[in-house]
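All protein chains of the complex are present and in place, except for one that has been dropped.
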Amino acid sequence: MSVQRTEVAVLGAGPAGIAAALAAARAGARVTILDESPAPGGQIYRQPPDAFRLRRPEALGKEYARAQQLTRELAASSAQFLPATMVWGVEADKTLLLYREGGGASALKAEALIVATGAYDRPIAFPGWTLPGVWTAGGAQAMLKSERILPGRRVLVAGAGPLLLPVAKALVEAGATVAGVVEATTRLEWALHSHRMLGHWERMGDAVRYEAALLRARVPRFFGHVVVRAEGADRVERATIAAVDRQWRPRPGSERTFDVDLLCIGYGFLSSMELPRLLGCELRYHGAQGQHLPRHTAEMESSVPGVFVAGETTGIGGADLALAEGRLAGLAAAHLLGHPWGAERQQEMVAAQARRRHQLGFARILDELFAMRPGIHELAAPDTPLCRCEEITVAEVQAAVRRGARTVRAVKGATRVGQGPCQGRICHTLVAHLVARETGRPVGEVLDITPRPPIKPVPLEVLAGLAEEKAGIEP
Amino acid sequence: MREEAGREPVVERGEPLDLLVDGEVIRAHLGETIAGALTAAGRRVFRHAPRTGAPRGVFCGIGVCFECLVTVEGMGRVRSCMVLVRPGMRVSLRAEAEASGGERATH
Partner (left out) sequence: MSPGGARHPDVVVVGGGIVGAACSYFLVRAGLSVELLERGFPASGTSGACEGNLLMWDKELTRELPFGLRSLALWAELAQELEIDFEFEPKGSIMVVEDGAGLEPMARKVAELARAGVPGTILSRQELHAEEPALAPDIAGGALFPEDGQVEPRYATAALVEGGRRHGLRVRTDTAVRRLHLGPAGRVEAVETAGERIPAGVVVLAAGVWTREIAATAGLEVPVHPRKGHVVVVERAPSLIRRKLMEAGYVATVESSDAALQVAMVVEATRAGTVLLGSSRQLVGFDRSVSVQVAAAIAARAIRFFPALAGLRCIRTYAGLRPFSPDHRPMIGPVAGAEGVYVATGHEGAGICLAPATGRLIAQWVTGEPLDFPAEWFRPDRFRGQG
């Protein structure tokens, strides 16, 4: 197996990763950046594949233009991009173990790491959530953005947060009938936070554009409602929503059912923490975002020297924040490795930090407005699976708690929760919320996860390959 | 459905190719993922869950949930949302169903 050397390894090629790679490369460092996807961009900057030819790029909006610009800059830089490549483990000496899907195994030894592995849609369980045709909002958006394929004709978009609007707009533009955009928060709550959004004009402009597009398409809007049920034989055929109180608990008698063939669920995001955990980064629980996040300095260095974190990895905050943090991390990594650091670099750093603070301000508003409320964790019925991979239901988790399990690990010790291929990414937080509710303990305390390789499933022969004689280290 | 059906196309898809899915020919284009091609062909049930046999399909769409697993000849079980189609690719949804056999309805 070949072992490659680099100075700065950037893990993840979304906005944070690309910004980090560009900043580090410009500062003189040798950079290798990798991503599990075949092309850079992450989720928000997904673009149609190279194999497609663009007839009307202007129809793709300014996000596409930005994405194009960034990926072009990356391609023009000295940074090396490894596509379709995952990190599945880390050796004792911090060498990264890589696997390229359908290809080979390799290793990467870097002097500094920048973890920018992004986030994924927050899973929320409710009866019927495992039916084919129930997708995350992010998943629908990904398929629309990259492959321009529409996963359904009659769609309900439901959840809480800013992603619902662009997804609904994209669905409309692709030809779907959007039966409704269902938002758990209320117009009043938005209004109460609106004064804090002054200064974030671009964001407000975006929101207005989305609203206008949905208005033109006459897409019904439901505020203060959540999806309580999806039904169908082999695939989703009906979705039912209900009005909720301020704790997002359904009000009896307020149900409405829609005929759909696609239900898009978007309740915000969870940051991918597997790599920071495996690298030994210290984490801290953030109540507003409902997850553990790595501690880091103002220069984005984690508690592990030489390991930096940027983008959604430090907390959900959107593309602009990710770009600022990526730039900071890239600059700081190059600085750490002794690359020339003049006044210009220092100024770039200061500017990026200012941008970061500004973007954090907006991110905090969204955190508060769209934080999950208790009712959303109570929608699942006793026979609703929480662990999708292994089909472990609410009732089974409750039985484990009744027998004394007080943490997610203890529930894992009594059931098959988290033992499937997704390795708990979908179910850990769901189980944590249930255990917290049943035991009266804080979620942050019950959500205890032990990091172990492989952090993504990897062919056994790739694992076995380490046992053979390692090939010489390439300079 | 591919989104430009009946509308002015934003993109021109990659070279068309054929996938063989459990013996059935399904049209796809270079640049698409297996999940995309199956979805465009109207497929929603990709596999069946191991305990109850419940139908499952794409959920997260970005490679995190492992719901969209299909078996590809020469690659084994893969996340169809992460793997690009190639000419002559042989895909089985049935093999995944068998592979997930395990403990049907014993719990």
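Note that the chains take the letters A and B in the order they are written out, and that residue 1 is the start of every chain.
Operating definition for what follows: contacts are C-beta pairs under 8 Å (C-beta built on N, C-alpha and C of every residue); 3 or more make two chains touch, one makes a residue touch a chain.
Not measured: the values here are computed from a predicted model.
Only one residue from A:A59, A:A75, A:L188 or A:A464 touches the chain missing from this view: A:A464. Residue A:G89 is the one among A:G14, A:P49, A:G89 or A:G317 that touches the chain not shown. Within chain B, the residues in touch with the undisplayed chain are 50, 76-77, 98-103, 106. Contact residues of chain A toward the unshown chain are 89-92, 97, 390, 403-407, 409-410, 413-414, 416, 419-421, 423, 452-454, 457-461, 463-468.
We take it that only the chains that are shown with their structure count from here on.
Chain geometry summary: the mean Cα position of chain A and that of chain B are 22 Å apart.
By the touch criterion stated above, chain B contacts chain A in their complex at residues 1-15, 29-33, 35-36, 39-40, 44-46, 49-52, 54-67, 69, 75-76, 78, 81-84.
On chain A, the positions that touch chain B within their shared complex are 36-38, 43, 48-57, 59-60, 84, 101-102, 120-121, 123, 130-136, 138-140, 142-144, 146-151, 153, 174-175, 234-235, 272, 385, 388-391, 420-422, 425-426, 457, 459.
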